Structures are given as structure tokens and as C-alpha cells.
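Submitted below is the structure of interest, expressed as C-alpha cells.
Only one protein chain is missing from this complex, and each of the others stays in its spot.
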């Protein structure tokens, strides 16, 4: 039995695995949990991140407006399923207007480290790069320097320092619908200056795991386990009718997270429900956050569906680690 | 309260706005009103135009055959909802075979001016350009000269002369799936020779209104109001999985229709129903005609859905003008 | 009344044409007959081939795994509708490891000639080409030489020698999502060395039959009739949102199968059901096999749906031949 | 012997055909006649137009600046070979700033009709279209309305009205490095409103004349002859290393210039000299003007070379017409 | 010392290696030996093949006409340097008009086997494929069946049967400016039916030999040596300004020519002279033929330059084999 190294979360949203289900991940029975028009101005709400907060949950949500302006919004929930999302986007505080000036913001992640919640997101600064901010209360948000040069997407922090360094996964990209994408990790003493970049994983060329042949990128904040860092990531194939985004799983070395100990050749979740296959961008499942309970090993995955709505799915640390080992990718 | 300047149309098809609906446009409850196989040979019927005619309604319909041959067909209706579409396409009369020779015909609009109904459409003449014809009775159709050089689509007449000139909106394009598109207006004394072309609106580059970032084109015949010409148009964004077509709204100066007085940053209708998201070309709503009633300000919008079927939606002049002013695009 | 020249198949799966249906082909009422997860490892099962075998039916099925690895699997059925597909892919026997070494395998066809069942498929050998094997029992499979140089797809054998030569239809292609494709026929005395290649049909440029404007390829094994070889094929159009795959029909000269006697301008089946429009590759119907009964003229068509599931449809030799003649393509 | 219908031009620049030369067109011995830095600010001077003027010659020249800003400049010459080009671009007078506002200007033609010199050029107005102006003295220039909607290039007037209509050839295009292009003719009573557009010539698909397979466009003002309008045009092929621009020749019906009486399968001049093959855009010869002498049938062709310098070449009306008839294109 | 296995050719054209030259291949001092206008109709003469014939030499030449029609012409020479090329293209005899009907012909090779000269070339048959013909006298040519299905280029025969089979190298391609290309070998008992296709060499991805990263194709007929078959081939890199074609060298197993014994990481000749860098397609050297003398080991290479003229270069069997071994490619 594998173990999550972390806090208890007895109020984690949860449904038992359906009888007869052989998949490592199963969907919440009442998906999508957040509809496209959950706030007044929204065209779609997806690719969003949640954390345990006070006696319930808080989150940062990507809400594309009916102008298709992309911004991120705070929200709160008692049970992790029903959400109250603010009607106005987050306003960031910061000293340098060069940095706080908004171009566009999307695909947030939230990571609790030490004493505060860090938000990372794809931030428009003469092209997409990784924005970084922190909050204590999801009311006031302090924006820090962008982590990297453009062009980058999917900046994901590790939930603690490793060897005294903050570490961030990301997927360097280009200015458009990037047709490539590997996962790298970068290191920092202060979350301001980053270096010692290491390559973590590449796309896979070949029949053995074609779903991740075009690009891959980190998803939720890695989960610390006794086997290493459990990383849920997205992988993309380019079909003759466009990209299909699926979810995969890898286990990274606990001290050298650029070392991949295990990586699954098989995906753990793929678009097949209506709300995953039909929407503004068909055939997308895109994980951005998990909740985890160390007592039970339960994991709740929040993921964007078809760039339109937000879904919830369940698994356990054991399911994922066993599945990953059982379907190994020999790179 | 804004006013439509035009005739009464007491028999306009109509449903009241659903309770709780906050959108400026709402769909007919029994959409789609025209199915893909409404005539014997049709693969799909969409992007079509209707007008008030005699004691009911007439229209010109794009019916792609089961050979995916594109042509336009006349049709008639008592109530604007149930339609009898001819089994054979329109045959145009004209003197010069160079002009009447059919390559392909699609995306018609119908505009009543003075004493007759003008039909404009995308006409194949060594590439797509704007075909023009008139009819008095929807039985006999007289084809005139093509309005412009190729390559052009979406020619839309104003319903009266402005400063003694006929005026036509259009979207110059290329020979294929054009990745650009602005709206221009052209002027003519005789509907044969066109000049004094003026730029009206561009696509919008930037996050503030990304749904119209790739191309925009005029939709139905502009509606005269006391605020100016009310223009419903289509806007397109290029996602990683293809184009999404939505509807927007602008108000043009009544005398100088190349002057945009107001333009909405937000769309007024976007694909979200099954029949708009799934079909031969997913994620398309494409407006081609309205019916209007000056007594009540009611507007019925006819629009193509997923390049497959025809939908009907409702709004009022007041809804559209208020919405447009409330969500201004600062270009 | 046209006739199928072939064996009786009284147990052919069958449903009568629905009342009021005017189409030449009608779907099985309980489609799809094979779901995407019909075997344990499968992401999708589609583009597959079946034949009459012993007192029931056998088939070779394309099952993409949850790693999106593409391989072909044997399966068996009593009624042609409910299928037991092996959990493991076919293992081919052969002397030269250069040939039997698996890169990827997909889109099989099965053709009975003389005394055995030949399987052809798209076989990875430094690019896609046509793999060829035979079996007597669907348990042991003997792989022969690849028929052609890469790059090729959709190799389809004729069910008997013509003028003492084996003949194979195919669609030469490129290394990716090929944007072109014509049908050719090749000849061989021994199924090892091929030559005397002849062009059969091209895509059609123009409005008269735009659904087959981008590429065409042979589908099931041609059906011998008193009018010639009845060929069901796929045709593709490139819309602004991707490829749409439909089915068409042609009749080839019985002795010179590179001579097209009739070809339909209209398609015989197009994506319109949910399972054809929504899936890993939306808007695809892709026929790979038929069962036929010479006594009744009945034809059951097996086809892949949206690259995800397998569908079944019905027609008769008379329906297809009449339809083809009634909607002729003047090339 | 064919004849030019037009004025005498005894001072036409001229060199006799070199001994042994079998080509229909021969280069001036001291090409290029205008170097890239002939004016102080110029990066390159090419694609320019000259006419007989007073006792010498005048012209309008495309000079790209060292900022690669594209504009047109007046110039004067005694002998048609040595040119004084103004250091400042033409400033156009006109009432409507919407029209006279400069975006960019390039590839001018000059055409004398009745009492004045008309200049047409590729004019930036929300994309390339055809600008139009006139001058009496090459000092003061009056800008008229743009002739067409964008997107268009190579507007070329006929040197007299035909059936009481001004006529203009052009090549409708797209917003970039257009990968297609046919020649059309448009008609106008007043040079302001244009209509009755007719297709003149298409590119040629096939081996018989592959040099004009990608796009074709009109070059100099057509030359009136007793055989019809003699049109020199450019044709483009797309090699694996880019476009090659060559010159071809056609003869149009004198009254219906959209009727092509003869068209040459062979080019009349192709890049082969250093200054034609090497420069900012390698492998371009691009004709924009001719001088003609009706007494002798002599023709002097001015053409841009490699988008960098200006060349001069010679031929006669007889050479061109005989050559065109001798190498006919069967379209 | 390596040896050529073949006939003496004492009259082989020859120049000694220049003093100080360290390259394995050196150019003829008076290149190009065939100018672009060597025959009356030619725009360019390049990519051509020569052989020893009677007391001199004969060849088949690619001459693109001034219509850029591509065809092949016979020619004769006393010394291999000065050539008389026929003014008219080769007319092929053959029974089936389907095969002899000319679309286009280019890039010939000539190979003497047993008692006759075989010509292979890129032959238009609904796309490019390999045409095959033979002659005894370079006056009468008998066209056989096309060897392969389209799409293919660079069919090159071995000069004798190997294990009782004729063998042909080729580079399968697509319909345009193919962005990929490997070398394969195919086998035949009768030159009519081909099979047992084997992969020989791939492009090389990586810095170690980037000049052959985009495509490779066989050049002249392989030269039999005591080390194996000496193959000169072309390799292509895709720079930001287009393709560069260079020459490389490999040694194939004498009995299993799909086994590469040695392959050079370094090219043996690259475009650097004016006539190789400037022309209709800049930066191309493209070898199509060699002459060899077994007495001295001398090799004369004929190669196309910039798709415009024909060059001649020299080397010896020893130079090439030593160079290939000295600069090995570790694939």
C-alpha cells in the first residue's frame, strides 16, 4: 500500500469506485460540477485549481468571459463540489506596474507552501509566461515577478522546498497553439530568480504511447508519496481533426524530481463523456488540481472539460501508483 | 427605449424571454426549426435568409445536397417557423451566360428595397464573389452582375439607399478557409458599378474580445433604428481545434455606415446547444436574416447551426442596443 | 434486379429498411454494435473487418489501446452483432523478422480467396504500407511480405483472381494526415511481387461532389455482381474544422477493374448520429467490411464511427446499384 | 508584319537584337539601368513604370527605403536609360483623408488616357488594393478613390476606353504572399465605380506551362495592335526553394479584352542574369511598363529584377506576336 | 587499395586532383559542362545521366523547356564533356497507351544490364512514380510498366542481378515538395512485378550529420567494388531559406544491398560555386550518373547544379571509400 505524505483531509469530496469499473480514475456522478455560466459574465469555467482552506475549500478559477477575455477568479466551497465563484476577477497588488499590468491570465494552479498559498498561472507578458502570486486569505493577492522568460505555460510548484530550493515544473512553449512541449523543472532560492533547469520528460514518439506524442505538460501540484512525487500530467496527440488532451501519471524521484522513476504508457483518463467531447474545444480533459487525504489515500482530481466546464474525478494513491507500474513506458 | 424604423410585422414569430434568462438573445424552444433533411436531396440546410412576404414569409435557403453540392432554394411559410422549401434550386434568368452559369451558390441574404426583393449570396465565379439577383415573387429570379471582383463572401445590402447610393457590406476573403476577414462597405448608384469602398470594422487582436480575433463578417440585413444601423455579425476565433463562430452586434452611423458608433466586446450568442456544437462543422452559429416588428421592437434571428441545420432565436431592439452599449469594445 | 455473384449467407445480420426511409443505406437500430471498451485494454474499437466463418462469423478488429497503441485482434460472433474479441492482439508467424517485427497495425480488411482468409492492413514499416497475412482458422496467422513500398494505406484484395492475377486496391499516401488520395489497383501472380499498377479513381474537384474532394480510399472487399464489382469507398472533404469522412459507391468493370463504369456523386452514408459525430476523431464513417447474401441481395456494412466505436448498417445490391446510377458523377 | 496602333516614339531607347540571339526578348547591354541606391534613401528601386513625357520621359518608381518602407517616386529622363528620381516620394492631393492617408504604396503603373497620366499602384488600405491617381505634369498628383475592395494587386488600365468604358486588369489576392492569382478585367464609366468584372486568364495546372502554375498578374499597360491587345504579364512557379517570377505574353480581343486570343506556353524572359537571380528576393523578373514606337514596332520593357534593381529589355511587336502564336498554350 | 569491379574505360573524362585539394571530390575546371540553353528549347539542363556507348558516350538528359515542361532527351558525346543533345525529347514505344502517355518526365538514370541500357526516371502517372524503359541504341526506346505505385522518385537500378533478382533503389515521396524521404530497395524477377521491399537508409536526426536530416535519395547507379556497392546519394537539409541538396556516400553489402556497411557523416560535395548556388533552385548539387574505369579506379560524377546546368566532378574509388570510413555515421 502506497501512502500520501501530507495532511489529513477528512472532508475531501468523495465517491466510491463504481462496481465493475476497471479504470484507475472514475468520474463524479453529477459532473460537470461547474457549469459554463456559473457566474454572470462567464462563457466557460474550466482548467481551475482548488485547495483545502479553513473549514472548507477555496480555489482559483479560469473564467473566460462572454467576450472571451481570459481571467482568474477566486471562489469558495463548503464541500468541494458546490462553488461560489466571485463575480469579479482577482486584482493583484504589486509594486511594479510592468508586472501587475494585466494582458490575460489563465490556467491557474494553487500550491500551499509553508505559510501561504501560491498561485501560478499562464500570464500574458509580451507572450505567455508564468505569473506568480501569493495570498493568505484568497482576498488579497500579492503578485511577484514572472518566473521565466516567455514563452511558457503550466507553471506548477512543488508543495515544499527540496534541498532548500523551491522547484517549479513548466512546459516551455511558443506564441500560439504550440505543436511541441516537454516538461522541465527549475530551481530557486527565493522564488524570484530561477536557474538549474532540468529536463524531466519528453513527448513519446512511437506507437507504444501515442496519446502523449505531440506535447505533455504538468497538471496539478505533485503529490508527495512514499514512492516519490506523484505527477498527474496532460498529454496530447494530433489527430487529423485536431488535438486530443488526456491525463497521464508519473512518479518522480523525491530528491531529484527531474528523475522519472515510473511513467505510465496508458492514460488514466480520456475524453469520452459528452461534456468532455463537446464544447468550445472538443476532446479535452485537462487536470489542474487535486485534493488528497493522507489517512485514506484518496485523491480528488479537478479538471477542465472541453475548455468549457469543470469536472471532478476520483482515485487513490494506490490506484495510480499500481496503474503506473503496471503499464510502464519504456522510453 | 430604442425604436426600429420600419414596418409593423404583427405576425413575427415570437417567444417571450424565459424567466431568469440574462442573455440578450434567447433560442426558440423547439430548435432547430429546419432539419438537415427537410428536402429530399439535402444533407444540410443552414445559413439561410427569410423575409416577410404577402401574408406570410418567404426565404432563400442554403441546401447542401447529399453530393455536398451547394445551392440556394426558395421556400415559403405561414408562420416563419414551419417551412416548405422547394425541391429544386432557384434557376436564375439573365442575359449573359458568363454570369448566370452556376459554379456554386451559398449563404444567401434577402433584402427588400423599394419594390422588390434582392438576393445576395456567395457566388462561384472563378472563386467566391458576391452574386446579386432580384425577384418580385420568389418564383422568377433575375440575376444581375456580380458585385465585386473575387474573392469575397457575405455581401449584405442595406434596406434603403443612403445619400442616394445603394450600399453593400461584405467580407473580402481568399480562395479557401480564409484566416482573416474585415467588414467593408461599398457604394453604387445602380447596383452594377461599385466604388467608394470604406473600411467598417476589423477583427480585434487582444484579450478584450478574443471571440472575434480571426475574422468577422456581416450577418443579416442591417436594421434601421433611431440609434443608427443595428448590425448583427459573425466573429471567429481560431482555437487549437478549429474555428468557433459566434454572433456579435454593432451600431453604425445612419448616414455614414462606415462609422461604428458602438460595438459589443461580448458576443450575443455562441454555440452551446447540441445542434450548434455537433454537425458537419462543429461550433458554428451563423446569422443570415432577421424579421423585425417596429411596433414592439421584436427581432427574430435566423441562423445556421454547425453548418447542418437552421435555428431561430429572439431578442428586441432594446436588448441589443442596451447590451451593446453596456459591453463596449474599445478598439 | 441486380444480383450478387457469390455464396448464400442465410444468417446474415439483417433489419428491414425503416418505413419512410429514402436513403440507400440504413443503420442497425442498436448501434454501435461494438463499444469503445469492449475489451479490457481498449480505448476504441473501429475500422474493423468481418467474414462468414464456420457456422458464424469471424473478424479482425482494430483496437487502439489505452496507450493509443494501434493493433489488430481476432474476434468471433454467432450472429454478426455480438462479438467476442480476443484480449490479445494477433501474433503473426513468419520467417523474416524484418517483416514480422511490429511497429503498428491498423485498419484491417479480410478477404477469402480460394482456400483461406487473407488479412490486409496498414502496417508500420518505416512508414505506413500494406501488410498481408493469411489464416485458415483465425488462430494461426502467417505474415507474408508487405505488398508495396511505403507510403500506403487501405490495401483491399479482390475476392478472386481476375485474368489469373490477384488484384489489390490501395490508396498511396504520405507519412502523416495525408491531404490527398486516389485509388489505384495493382496486380500479382503470387501475392509477393506486384506490378501493372493502374489508376482507378481520383478525388473530385468541384461543387458537384465535394464530399470526396480531398481524398478517397477503398473500403470493404469489392462485391461481385452482374453489373461489375461493387465498391464501397470512403471520401473526405476538408472543412474549416477538419476532415469529414463519408461513404460512397462505385461499380468497376468485372475484367478490368480499373475501369469505372458508374460512380455516385452522392454519398450513401454520412456522419449524423451522435456516435459518428462525437468521439476521438469527430465526423467519421469508415467502412471496412461487408457481409453479403446472394440469395436475397442483402448487404451488411461494418464501419468505424468517429475512430471510436463500430457501427453496422444495411442495404441491398439493388439499392446501391440503383442509387449509383441515379446519382451519377460525370468526372 | 504586326503593327502597334499608337504614336511614334522615335527617341525610344533601343539596342538591336544581338547576333545569334534566338530569344524573343533581349536585355539592354548595360543592365541594370537603375541601381539599388540611385536615390539617397533607397534600399532598392524596381517594379517601376515609365512613359513618354514632353521631349523625354517621366516615370513613377518604387523605391523601398533603408527602413524597407515602400513608396513611389516621380522621376525624369532624357533618354529613358539615365534617370533622375526625386529624393522625396509623391505627395497626393485629395479631399478625403480616408483615401489619401498613406499606409504603403508599391508596384506603380502609368497610363496615358485622353489628356492625362493615370497612376495605379498597390495601395495599403486595410490591406492591399488598387490606388488610382492622375497627373498632368508629374509634379502635382490627384488621388482618386481606390478602385476595388481589398485584397488586390497589379491594377493596370487600358490606354483608352473600350466601348465607352474604362477598363482595368487586376489580380485579386490575399493579405500576404498570395499562393494563387488569376487575371480579371473590370469596367467603369467614370473611374470611380467599377463593375461587370470578367475573368481573363487563370494559372495553368500542368506540365505544358508550369512556369505560370502558381499565379499570374498583368504587367505593363496593354499595347494596342492590329491583332488585339498585347499583354505582357508575370507568371510564378513555386519551387522547393521559393517563387520564380517570369514574363509571358498574351493577345486579348480588341473589343472584349476578357477574351484571350493567344497565350504563350513559353515564357518570354526569365531570371538568368546575376542581378535577376541575386538580390532581396532572388529569381524575379517583374515587368511594369513598356515604351512603344508605332513606326518601327519597337518595344522597350522596364522590369524589376530580384526586387532590388531595374532592368531594361527590348523586343518588337512582331517578335512577341510571332512567338506567342508559335508557342501556343492550349488551356 | 579498393577496386572497382567492372569494365575498363580508358577514355573516361578526367582531371587530376588539384594540388592542395583535401576534398574527396573535385570539380572539372570548366564547369558547367552543359549550359542551360544547350538546346534550342531549353530553359535548363540538369539532373542527367550518361553511360559509355560505342566508342564514346551516350546519355539521357533532363531538359526543362522554356515553358517549364519537363522531359528527357537523348544525347551523344565523343569525350563525355562536349555533348550533342537531341532537339526533340525521347519518344517511347509501348503497347499500352495508359503507360506511354506522357504527363511529365524528369531526373533520368541509365543502367546497362546484360545486353541493353535501361532508363529509369520520375514519370508522371497520376502523380510521380518510376518510369522504366530500355534501348539498345539510344534511338529506339521501349517503355515498360511503371515499377511502383505513386508516389515515388529516384528509381535507380543495380547494374546486375543480385541472387537472381533485379534490384531497384528508390525514394518514396508525396505529391509535392516532399518534406521527408528514405531510401528503399525493391526486388523483381522480371522488371515488371516488384516485391520484397527493404528499407536501406533513413534521414539522420541530429547534429552529427544535419545535412541529410530532411530527405535522402539514391543518385547514380551503384558502383560495384570489392568492399560492396558504392552508393552516391543526395541529402537535404531544410534551412530557414529553403532546401540545400548535397552529395554523400555509402557502401552497401554486395549480396544484401539493404545492409549499410558504411555511411559517411560528412558530405562529399556541397554547393559552393556560383552555378551551384545561383539558378532556378539555388543551392543544389544532385548526382545522377557516374562513369568508372576499373583499371584506374577513376570515377567521373555528373550532377545537376541549381536545377539549371550540368556539372562534372572527379574522384576515385579509393578516395570515396577511405573518406566514407574516415567519417563514419553512427546511426
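Order of writing sets the labels: A, B, C, D and E. Residues in every chain begin at 1.
Here, a contact is a pair of C-beta atoms (placed from the backbone, for glycine too) under 8 Å apart; a residue touches a chain by one contact, two chains touch by 3 or more.
Please read all numbers here as calculations on a predicted model, not as lab measurements.
Every visible chain touched by the undisplayed chain in the complete complex is listed here: A, D, E.
The hidden chain makes contact, of the residues A:116, A:198 or A:326, with A:198. Among D:14, D:104 or D:165, only D:104 touches the chain that is left out of the view.
Among the residues A:8, A:88, A:140 or A:175, only A:175 touches the chain that is left out of the figure. The chain not shown here is touched by just one of E:106, E:180 or E:267, and that residue is E:267. Per the touch definition above, the residue from E:5, E:81 or E:210 contacting the chain not shown is E:210. Residue-level contact of subunit D with the missing chain is found at 36, 40, 43, 65-70, 103-104, 124, 177, 241-243, 278-283, 307.
Contacts to the hidden chain, counted on subunit A, fall at residues 98, 125-127, 129, 145-152, 170, 172, 174-175, 178, 180, 182, 184, 186-189, 192-199, 202.
For subunit E, the residues touching the absent chain in the complete assembly are 22, 207-211, 237-242, 244, 265-267, 270-272, 274, 277-278, 282-283, 327, 329.
Quick note on the criterion: only the chains that are shown with their structure count from here on.
Its C-alpha atoms superposed on subunit D, subunit C is turned by 180 degrees; the angle is given in steps of 5. Under half of the residue numbers at the interface between copies subunit D and subunit E are found on both sides, making the touching surfaces mostly different. Placing every chain at the mean of its C-alpha atoms, the farthest one from subunit A is found to be D.
Subunit B and subunit D have centres, each the mean of its CA atoms, that are 39 Å apart.
The distance from the centre of subunit A to the centre of subunit E, with each centre set as the mean of the Cα atoms, comes to 55 Å. Residue positions 241-242, 278, 282-283 of subunit A each touch two or more of the other chains. By the definition of touch given earlier, these chain pairs are in contact: A-B, A-C, B-C, B-D, C-E, D-E.
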